[in-house]
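This is the structure, below, for whatever I ask next.
Every protein chain except one is present and positioned as in the full complex.
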Amino acid sequence: MKFAIMINEGVYQHQSTDSAYQFVKAAIEKGHEVPRVFFYHDGVYNASSLTDPPKDDRNIVMRWAKLAKEHNIDMVVCVAAALRRGIKEENLAEGFRISGLGQLVEAGIQADRLVVFGD
Amino acid sequence: MGKEMTESTGGIDFEDEDASGVIKKFMFVNRKAPYGTIYALESLEVVLISAAFDQDVSLTFMDDGVYQIVKGQHTKAIDVKNFSPTYRALEGYDIEKLYVEKESLEQRGLTEADLLVDVQVMSSAEIAKIMSEQDVVISF
Partner (left out) sequence: MLHIVNKSPFENRTLDSCLRVALNEPGAALLLIEDAVYAASKSGSFESAMKDALGKVKVYALWPDIEARGMQDRVIEGIKMVDYGGFVDLVAEHSNCQSWL
């Protein structure tokens, strides 16, 4: 089955992105595909290359980037939401790309299920 | 090649757009009030983009989401963009299925006459039925 994921909240502030990550990992382990994760609202902060969490805690941004690379997940950050919040190409973490809301709708059309994680 | 991928095209190259003709039922659920948070405004932006995809789109307003479509919003003093007129423009994009939960209106002392756009007021049970028929439900 193909799962599309939408993440509406940023890093560390809410558990949403953590829940989403564990869900995606579990889905992949079960043999499902996760072709795209779409980041909206404060979710765009998951793509910031400037995050610098304590070393004894999970690194949310890098964790996503690693999973995406290993499993060919398209990590899309909404351009409008990103611009509002100061996420641009120059501070975009590796593994993410900035694009439009059409990518979310397209993911909803093409996937078997779309799961939203937010507040 | 195709058109430039921009914010207004939703980042899609129309010439390469998936023309498989798949039509899914998309429901956008709004449960939060406007202005106190950005969810109402940014959800509307998704709804507008979805119009370009010829899907079967509906919106449900429940709980504080009903406040998004209440008449008389004047935002000059808070210096925040008033996006409530955009709900009236949805019809022009063929987005006409706007559902409002009756219980949410009643809890807030509101009636259909307080709303700035034509809606279908439905009970929780009727909303449950419509929700169960959706392919994709996006909440904000």
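Going in written order, the chains are labelled A and B, and every chain counts its residues from 1.
We take it that a residue touches a chain if its C-beta (ideal position, glycine included) is under 8 Å from a C-beta of that chain, and two chains touch if they have at least 3 such contacts.
Since this is a predicted model, take the numbers as computed values, not measurements.
Asks: From the list A:27, A:67 or A:80, pick the residue that touches the absent chain.
Replies: Among A:27, A:67 or A:80, only A:27 touches the chain that is not shown.
Asks: In the complete complex, which positions of subunit B touch the hidden chain?
Replies: Spelled out for subunit B, the touching residues are 29, 31, 39, 62-63, 101, 103, 124-125, 127-129, 131-132, 134-137, 139-140.
Asks: With the missing chain put back, which residues of subunit A would touch it? List them for me.
Replies: 1, 3, 8, 15-16, 19, 22-23, 25-27, 29-30, 32, 112-113, 115-119
Note that in this section only the chains that are shown with their structure count from here on.
Asks: Which residues of subunit A touch subunit B in their complex?
Replies: 6, 8, 40-41, 76, 79-81, 99-106, 108-110, 114, 116, 118
Asks: Along subunit B, where are the residues that touch subunit A in the complex?
Replies: 5-12, 18, 22, 24, 26, 38-39, 42, 45-46, 49-50, 52-53, 55, 135-140
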